[in-house]
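Removed from the display is one protein chain of the complex; every other protein chain stays in position.
Here is chain A:
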């Protein structure tokens, strides 16, 4: 709610004048008569003030006023061009040449237009020696008469003539607003004192009991808050984290932008010639040079990393765990090349490897649910839908006896919490999950199925290399944080959402996230 605008002295005076004039008149007042010099804006402001207090009522009257163009002013004063030509010739009995006529009138333009028209009216004629001469005794200058009427009354009784003059560019019209003012039910000569706001002083003194309060303008917006704001991507991230927590997931420590090829690719059974490992797709690191062999990061990690390394090599190069492998010479150097992680699945691999060392009550690795939402890097050519950085949302479920039907049911629940229902699953390929399922949901706005994420069961080659038991199955799924956020906020260019080009006013103005409210 906006406080009333402050009263201006001029508007105050005018309002008082209006009240005084109304008091003296038994008829409603016409503002154009009573206050010819007051501007429309001032009048309207004064009248609105009075009307809001029911002191006056008013109607707005709109009328058209005709005004003379400079040429018409001339005609009103000296006559039309043709009349002036006639008049000059009437005075010269011998007739005049063009040059003489121009000299007599003193305006070439008047002669040029006037002689043509005068001929048409048959007011003048041409002598044998080529001079002009008057052909009538006297004439009526209708144009001048019409223009003079307009000059005096600002209009003409015959609308056809008005239109004709306008067409001849002699006059222009403009809309004039004026007001017809009546007394209102609370008419008085003086405007009562009004308080703009309830103040502490008024409460203390009790003045509020007798004071008249100026009405609020309820149609105006309130004061701008200049509040702080969280970034919309982080707001969506928080909602997703809440979904994970609701479903019993533990957040993974993803504080490793730099990974070795081993963790980012080899551990995930991505072969060393896979296109994802191309310079075109992955950022490699020039400094520092290369990773160390995988090793324990904390004293309580007692896993045998050499065995893990050997297993990974064997399963790629020669096949192991019932897999024939990719059968290519696996390179340890390639595995130790440093990259900017292309996915947080590198962290999942690390976590699952550690999980293999846990022992539940039955002496076997304990079921686990992990998730993360963090930045990943791709050596992409930047465009409206691709940045070299984005956030990956990743979930992992490790348990015994998992089925594909369970994975799909989980996805229904998970994405259902994001407001996405009736999912469809499509077979897909991913080097580290088999089966792999692309997840689709129906998008109302686009009226089609859109891909919302990827999922699958991690391959035995990846899990058994870590030492996880054969019957422990692991679901993994992922989506980008940017895509649902872009859909949520109706953004088509990712650069408007992530990076330094984001508009701070957009950040400030992004609505809160409540998944599922899109449907309502």
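Basically, a contact is a pair of C-beta atoms (placed from the backbone, for glycine too) under 8 Å apart; a residue touches a chain by one contact, two chains touch by 3 or more; residues count from 1.
As a working rule, contacts and distances are computed from a predicted model.
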Listed names "G1/S-specific cyclin-D2", "Multifunctional methyltransferase subunit trm112", "phenylalanine--tRNA ligase" or "AP complex subunit beta", with the criterion being the UniProt name of the chain not displayed: "phenylalanine--tRNA ligase"
Hidden partner chain, touching residue among A:289, A:359 or A:444: A:289
From A:57, A:166, A:375 or A:417, residue that would touch the chain that is not displayed: A:375
Touching the absent chain when the full complex is considered, from A:34, A:83, A:233 or A:418: A:233
Option from A:255, A:333 or A:447 whose C-beta touches the chain left out: A:255
Sole residue of A:384, A:413 or A:511 that reaches the chain not shown, by the stated touch rule: A:413
Where the missing chain touches chain A, by residue: 226-231, 233-234, 238, 241, 244-253, 255-260, 263, 273, 275, 279, 283-295, 297-298, 319, 321-328, 338, 340, 366-369, 375, 377, 379-382, 387-389, 397, 399-410, 412-413, 424-429, 431, 434-437, 457, 459-461, 473, 498-505, 507-508
